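Data block below; observations after.
The complex is shown incomplete by one protein chain, all other protein chains being positioned as in the whole.
Now for subunit A:
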Amino acid sequence: MADYKLMKGNEAIAEAAIRCGCDAYFGYPITPQSEVLETLMARMPWEETGMVVLQAESEVAAINMVYGGAGCGKKVMTSSSSPGISLKQEGITYIAGAELPCLIVNVVRGGPGLGTIQPAQSDYFQAVKGGGHGDYKLIVLAPASVQEMYDFVDLGFELAFKYRNPAMILSDGVIGQMMEKVQLGPYKPRMTDEEIIAKYGSWATTGKTPDRPRNIITSLDLEASRQEQFNLKLQKKYREIEEKEVRFEKIACDDAEYLFVAYGSSSRICQKAVDLAREKGIKVGLLRPITLFPYPTKAIQEMIGQLKGILTVEMSAGQMVEDVRLAVEGKVKVEHYGRMGGMIPSPNDVVAALEEKIIKG
């Protein structure tokens, strides 16, 4: 029989980490995601699976612990919310530069600065366009339910290891805090040291043995031409990810003349807005990007012929809308509707915005 449980989004992250064989979690408290660390501490996974859980002294330390653990070829993760993720950017660019896999969860709150503890989606640029210095990309997954918070931990690790690249779950305070039924997966065993050496011994710092040269985890290369070659290699990897790993969901799109594009909790609101608009006779569908990098650019382009207009709905001043505009290249009208600072749009607001900005305008 399937194992179901009612849980918060943040708790689902913690439970999934334990069950998918995560080796270590390093974090620092910040609302609205502290339940991840709290749940892990209460569950004592070190007794059950041997997973290391540590409350670091800061987000800076936490992400550098992730960097160290990831260098050992281990499954290591952290979670935080917006101001904490800003602090983690230093470590994230080092991890991307050293091409290490790891999982970072951002349960976004309103900013800028200390902002509010209420939900927002205003860290989109930071998540998908870089965030730290240098040319790098994260693999970014955007869950829209507590079930997906659970499922994307395993998926995030899988993609991170496949491409030796940091992955991020970009969630927000709504999904982190709401409770839903979750189907729990079976326990995956943690990899043994021998398995890690067999699988990642080629690069992980597991202790130098006579049969191989020393392994060095670094992002430093003082020689400009080699550094350029390395950057070209990174860019090639990102193009491959764009080709193979795009994920999205389409709802009521077959006959749609208008389209909402929204991710995460905004997509939940848009789902209701689709129903309300269709009651009024407006043929609107919803495209929900699940991966924000790689972005479902082609999926949007394929719909251009049938559309009279697109409304992106995000809890921000309009960040993802830029990627939609890039995708449609001016062939269809694209507008943005959103609330900021922790305010959440209602489905009626979204329908009104569609009528105002797209249908009438």
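Simple rule for what comes next: a residue touches a chain if its C-beta (ideal position, glycine included) is under 8 Å from a C-beta of that chain, and two chains touch if they have at least 3 such contacts; residues count from 1.
Rule of thumb we're sticking to: contacts and distances are computed from a predicted model.
Participant: Report the protein name recorded by UniProt for the chain absent from the figure; options are "Multiple sugar transport system permease protein", "2-oxoglutarate oxidoreductase", "Phosphoenolpyruvate-protein phosphotransferase" or "Electron transfer flavoprotein subunit alpha".
Facilitator: "2-oxoglutarate oxidoreductase"
Participant: Which residue among A:Ile18, A:Cys72 or A:Ala353 touches the omitted chain?
Facilitator: Residue touching the chain left out of view: A:Cys72.
Participant: Looking at the full complex, which residue from A:Lys208, A:Lys280 or A:Lys308 touches the chain that isn't shown here?
Facilitator: Checking the options A:Lys208, A:Lys280 or A:Lys308, the one contacting the hidden chain is A:Lys208.
Participant: Taking the full complex into account, find the residue in A:Leu37, A:Ala120, A:Leu170 or A:Ile217 that is in contact with the omitted chain.
Facilitator: Hidden-chain contact among the options goes to A:Ile217.
Participant: Touching the hidden chain in the full complex, which residues of subunit A are there? Just list them.
Facilitator: These residues of subunit A touch the chain that is not shown: 23-24, 26, 52, 54, 56-58, 60-62, 64-69, 71-72, 74, 76, 90-91, 94, 98, 193, 205-210, 214-220.
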